[in-house]
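A single structure is presented below for examination.
Apart from one protein chain that is not included, each protein chain of the complex appears where it belongs.
Letters A and B mark the chains as written, and numbering starts fresh at 1 in each.
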Amino acid sequence: MSGLGRRTLLANGALLAKGALVVAFALSRGAAAQDADSPALPGDLAKSPLLDSWIGVDGDGRITVFTGKAELGQGLKTALIQIAAHELAVAPSAVDIVTADTARTPDEGVTAGSHSMQDSGTAILNAAANVRVLLAEAAAWRYAIAVDQIEMRDGAAHAPDGRTVGYGELVSGLSLHVTAKPNVPRREGGSKVIGENLARVDIPAKVSGGEAYLQDMHLPGMLHARVVRGPSDGTRLKQADIEAVGKMPGVVQVVRHGRFTAIVADDEWRAVKALHRLQAVGWERIGEPLPAKGMREAIRALPARDVPIFDYPGPPAPAEAHTLRARYSRPCLMHGSIGPSCAVALWEDDSVTVWTHSQGVYPLRKALAELLGLPLERVRCVHVEGAGCYGHNGADDVAADAALAARAVPGQPVRLQWMREQEHGWEPLGSAMTVELSASLGADGRIVGWQHDLWSNTHNTRPTTAGGLLAGTEVDPPFVPPKPRPIPMPEGGAARNANPIYALPNARGTLHFVEPMPVRVSALRGLGAQMNVFAIESFMDELAEAAGADPVAFRLAHLLDERARDVVKMAADQFGWQARGRGTGFAFARYKNLASHCAVAMEVRVDLDTGMIHVPRVVAAVDSGEAVSPDGIRNQIEGGIVQSLSWTTREAVAFDATHRTSFDWSAYPILRFPAAPGRIEVHVIDRPKQPFLGAGEAAQGPAAAALANAVAHALGIRLRDMPLSPERIRAALRPAPAAPRQAAG
Amino acid sequence: MVRGTRLAVGIALGSAALLAAGFALAWHPEIERIAPPASASFGRALVLEGEDLAKLGNCAGCHTVDPARPLAGGRALTTPFGTVFATNITPDAETGIGAWSRAAFNRAMRRGIARNGDHLYPAFPYDHFTHVSDGELGALYAWLMTRPPIASRAPPTHLDGVFGFRPLIAAWKLLYLEEEPLQADPAQSSDWNRGRALAEGLAHCGGCHTPRNSLGAEDKARAYDGAMTEGWYAPPLNARSPAVRPWTVDRLHVYLRTGLSPAHAAAAGPMGGVTRALSEVRDEDVHAIAVYFASLMAPAPAARQDQAEPMDRQTVAQHAHPEAAALFAGACAVCHEPGAPMMQQGRPPLAWGTPLQADNAHGTVRIIMEGLDSPAGATGPTMPAYADLLDDRQLRDLTAYLRTRFTDKSPWSDIDAAVAQARQGKAK
Partner (left out) sequence: MIALSVNGQTHQVDVDPDTPLLYVLRNELALNAAKFGCGLGQCGACTVLLDGKPVFSCLVPVAALGNRKVRTLEGLASPDGKPGLLSVAFETEQAAQCGYCIAGMIVRAQALLERNNRPTEDEVRAHLAPNLCRCGTHMRILRAVRRAAEMMGGGVRDVAEQKP
């Protein structure tokens, strides 16, 4: 009876429910012994090696998957269910999933960086495989046959003679509170779940008015709150008559801690009215005025320290080599979540539960504990889906706001939602950036030297301490925000994707890291990759033109990796690149040079009078490793393309000396339906058995660059500064102003 | 008998002379068609100058219906005499002006005569364009002839009854078309003179802002007194301006250039298109127009009595219109009350806007019903349309409430009519 050695039957301290064995994770984590095998475990299994951290099986054979990652609308829940269902040989409908909850799920850090499939998906894949093997072995033992005679199918173990036993019964003799073994074989044969386009489990509620979002939570006795601040980052309200507002109908409390102010009311609209009453007093700037010339210029001019990014060896370029230089830039960009950030908090018995759509419930919990002066175990953060966040938006800050507001009314849940202008005004932005590239072409038309310099603020101020939360800087005494630091390569923050994937000799890159932050900045989808890929891929086109080469052929001439080449060729072929017309552009990148490959080919038409860009056709190809849900990948790539088109053709956060003036959608317009592309095709290249690669951010950079390349092709003019807005295009089309006219008679 | 015969002959001769004179006045020859000139025959600088002038004149405002088919005409302009359809002014040879020579174009702009000799209805404001200089006409011609030709026949204009007889327009022109060039006023600055030349000429501001007589001509004695045009009220631009804050040169300049005056309001209705066009022309020209109208409005009441603190008679209005007060609080206050996000950005309070101060309710009603829009992708003031959110009774009540709350002027007597008119989408 091999394979039983390391298991314990009915381990002490286990909770039994209907014969199930799922140990409360909070109890087990501290007690888990790190097996000598742990370092070799894949994905986040290495950090949480116990099987029951990830998989539960109940007495009816229902599976529960636990993940420390969060559903952001990227289809994560469904994909992880598919993985577990596949490996466990059950129908997906037999699987439930619990996401990011500090009381119930593993700590997988932040749902970001397109890591979820790699880290959580891989962990669940292996954990589920482990559980399947344990169940199969239990069945083999029960029937006294060899385990390789057992077929696992439809939630039951089947013996060759027809005897079957369901998982529910099998699990009662097992403990899953055991360390995973590495290299457990994947399930072979039988019905496929990975690779199928399973309908997303979260969509039915979303198209029928179900309680699908944190914003939809209704708890008994729930109060409504609004936080009170100035219009944007760097401002505050003047002294206001709090007394008067406290007496307004419906206002239960006005919560104050230092500068932090929140209104708690019994009715949401009354809270809004009270908020407006307070805001009528006017506001003022705190601190230095904002840079007069705007953030893009400021980032170039502020003190920076040099951080080497990459250095590819090679002989120096020959003297006669043709050298090109170009500078590319982008302004600050906004996440612009369509639903302003929201949180629900409840204090009971000196503990607080916060329902939040923060991407990182564990780091948030740590920051909240410090802010509230509580031990970690008295703070619970539970992820509930919010609107799409695309990075670090207001979610963490509003969680702190809600927790502080709720502390004033213990025993009553408090729902605090930011207003639209608060989300626009206070969310941390994607940093303005500038990239300067120079490269030399040899006599054979290949690149023989390359230099990439980039200027940027940090791309990560996600809170791990109280000082990283807005409220933390407002309470008395305030917490100090931590110093920003660059994210090291190979992931990189500002420098993400600055290291070109092309085979370039004699290539160097330096990040000029600007520490002073005149405005709040943090992670926005793709981080520095959107800018770096925009620059590199625009520059590749400029080099190709100088070399007299076709842009796609030029790229292929410098691209060695087979999977990368396949993606490039797929997009080019499906687009019909050989027979392309005017106004077409191409771009390619592998996100972080580690995650998904994505190539985008685009056709544009530019209205020469208005400067508006129309995009009749986009064709993309993507390689995400083994495609768990091909349609999920297509959805993310389509969405990334359209969002990146909005960034690249329209968006720029505006400031004056005192505040952020992009305060609502009228002041920060984003793409609407009439400007959406005519059609987008996404071709997914499946790589069975290859590691899962995240696709959520893969399209941002290639779409932006493909657009710039297509516009250059259409107009014969190269625009290097985002956004390629109608104003900038009109200005580019017009030469110097006409000579002064004669006065009319 | 001799006397009678002499009289008869006299009358006959007189009539014949009159007829001949009338014929001479009314009849104009056709100017020969030309082959549409090649785009390359026009210098780039001239074309760009023409583009600027076309924006000053806001040709697109009347001649473009569908942005995808610019200048192809077809827009219906409602006049008291019937509906006039703006023509296709793209260089299409058959349906546009592609076959028009420079002379034909000049004659149309200066004297209101089409290439084929027909008189044009003065809905096309040649009574203003007649002041445009030769050089500028040349630039406009260059720009028009280099636009993409679009085949599109505008519906023919057939006015009712006697107004359908085009040669009668000749008589109208005799009375109202002053073809002499504008004389500069040596007592004024060159900016002022340039502004006046633009306002009276290409920009044809009086076309909307000056009331017209029964024959549809601008009443020069009441220049810029304000007028209803196509259902929008164009307010007075002179001493009768009802604005409660002075229109200084700077404020006018900013308003015309950006579509928003922080001391007044956002541009609404047709001024939206006008200010968008002006945002793209040479700044000196916009400044000049501002100088001119600032001087015309210098004697207006606001100059003596600037309402720097916005009027807000909230309690009075609440008592007079309690239902509307609740409407305002739920439908409007979220942008328009003092603590609202837009107000935190320095947008002007309702009390400062001219629509509420005007002597009629039309502007206010239409803005509420239609809202304000910025072009796609551009930043700027926006307002949703309330036509479907509010019924007629609520619109009337809200309009009266706004007048009571944000002004101390007498209540409007035309609210019912304004709402009815706006609902029908009819212009007057």
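Operating definition for what follows: contacts are C-beta pairs under 8 Å (C-beta built on N, C-alpha and C of every residue); 3 or more make two chains touch, one makes a residue touch a chain.
Not measured: the values here are computed from a predicted model.
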item	value
Shown chains touched by the chain that is not drawn here	A, B
Touching the absent chain when the full complex is considered, from A:G611, A:G625, A:G640 or A:P723	A:G640
Absent-chain contact - pick from A:M419, A:L469, A:V628 or A:A695	A:M419
Chain not shown: contacting residue from A:P363, A:G388 or A:G625	A:G388
Touching residue (missing chain; options A:D60, A:E169 or A:E268)	A:E268
Where the unshown chain meets subunit B, residue by residue	323, 326-331, 333-335, 341, 382-384, 386, 388-391, 394
Positions on subunit A where the hidden chain makes contact	72-75, 197, 199-200, 202-204, 206-213, 215-216, 218, 224, 249, 267-270, 272, 336-340, 385-388, 390, 417, 419-420, 616-617, 631, 635-636, 638-643, 645-646, 664-666, 670-674, 676-680
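We adopt the following convention: only the chains that are shown with their structure count from here on.
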item	value
Computed distance of Cα centres, subunit B from subunit A, in Å	50
In the complex with subunit A, residue positions of subunit B that touch it	44-45, 48-49, 52, 67, 70, 131-133, 135-136, 181-182, 184, 190, 193-194, 197-198, 201, 280, 282, 329, 333-334, 337-345, 374, 376-382
Subunit B partner contacts - residues on subunit A that touch it in the complex	231, 272-273, 275-283, 419-421, 609-610, 612, 649-650, 654, 661-669, 671-672, 674-675, 725-726, 730, 734-735, 737-739, 741-745
